[in-house]
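Notes follow the structure.
Note that one protein chain is taken out, while the other chains of the complex remain in position.
And then subunit A:
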Amino acid sequence: MKILWFLLEKEFRQIFRDPGILRVIFIMPVMQLILLPNAADYEIKNIHITVVDNDHSSYSRQLISKITASGYFKLEHYSTNYPGALEDVEKDRADLVLEIPPKFEKQLVKEDESTVFMSVNAINGVKANIGGAYLQSIVEDFNREVRLKWVQFPRFNPQPVIQVTSANWFNPLMSYKQFMVPGILVILVTMVGSFLATLNIVKEKELGTIEQINVTPIRKYHFILGKLIPFWVLGLLIFTIGLLIARVVYGIVPAGHLFVIYVFAAVYLLAILGLGLLISTFTATQQQAMLISFFLMMVFILLSGLYTSIDSMPAWAKMITRFNPVTYFIEVMRMVVLKGSGLRDISGQIFTVLLFAVFLNGWAVLSYRKRA
């Protein structure tokens, strides 16, 4: 016990003496939480569109102004012919081309139907998809307006129409930030927790100080606890700073108990630190450790349900997400912050992450060798 105190004392001294680490602890969460939720947004805006208007009628102009007025599209260029417009696509100036045929207005008025042609630059798949769908709904909307003007509707609509009204539970304004900020905070805690612990140990390997420790009668679990506890405290500190920023900057007040969040965060950090320790026992240099951590972090983030919905992933990817601790923390954060879930609701997640923690730390202790 006394030996552990000496280890902790040394570790905390070194951490708080290192200006680099202090910067990571205090500036990184602030920057990430303030910048990212405002920039990394699901909504697609600023879709560049080039229009080929072969009709030059009042209706074609109305359609174009309706498109630009929607706020999603930026009129890049009026082109006189389709090949000219395609050139915009080739040069990546336009995401969409809309071609309005000659006699668009005439047909619409006389024959009650007309066609417009849309071609999409599908290099950025997401943007093309959503942009195309936006444009389609704008054209449909325009179509309805025109018909209203020219066609006398019968008293009863010949086609039955089902209107859907909806209510958004738990996040009534569908605020993107309410959804995103807790997730980004999770990633932040994960990165800081695992990177700091891993690099700390590997640095001792590089400097050779670990060898000096290995010739002492110190016990393995003393050494591991001496590394685990400081970064566990640090992780919770960063987490707290993040929650404060979420409250002050975004007005996010968890619907559930803070206590519930902290219970989960405490267990979660043990699992993540265990992973960090494990990586450090298998690597010899900070570079190796950094690369492996980065690789895992990429997988963890992309398969965590933060940016994409896990429900729409293929079955094998869903399996992987079940072995990703980040998935559980993001789930829990959203449940507690938005829905107000309690300890009982998240007991499954706590248990799973606890298993991760035991497994990873156990493996790390077993593979940490005092001699080769």
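Criterion: contacts are C-beta pairs under 8 Å (C-beta built on N, C-alpha and C of every residue); 3 or more make two chains touch, one makes a residue touch a chain; residues count from 1.
Note that contacts and distances are computed from a predicted model.
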| task | Out of "Transketolase", "Tripartite tricarboxylate transporter TctB family protein", "Porin domain-containing protein" or "ATP-binding cassette domain-containing protein", flag the one the UniProt entry gives for the chain missing from this complex. | result | "ATP-binding cassette domain-containing protein"
| note | Of A:46, A:81, A:216 or A:367, the residue that touches the missing chain is A:216
| In the complete complex, which positions of subunit A touch the hidden chain? | 2-3, 5-7, 9-10, 13-14, 17-18, 207-209, 211-218, 222, 370-372
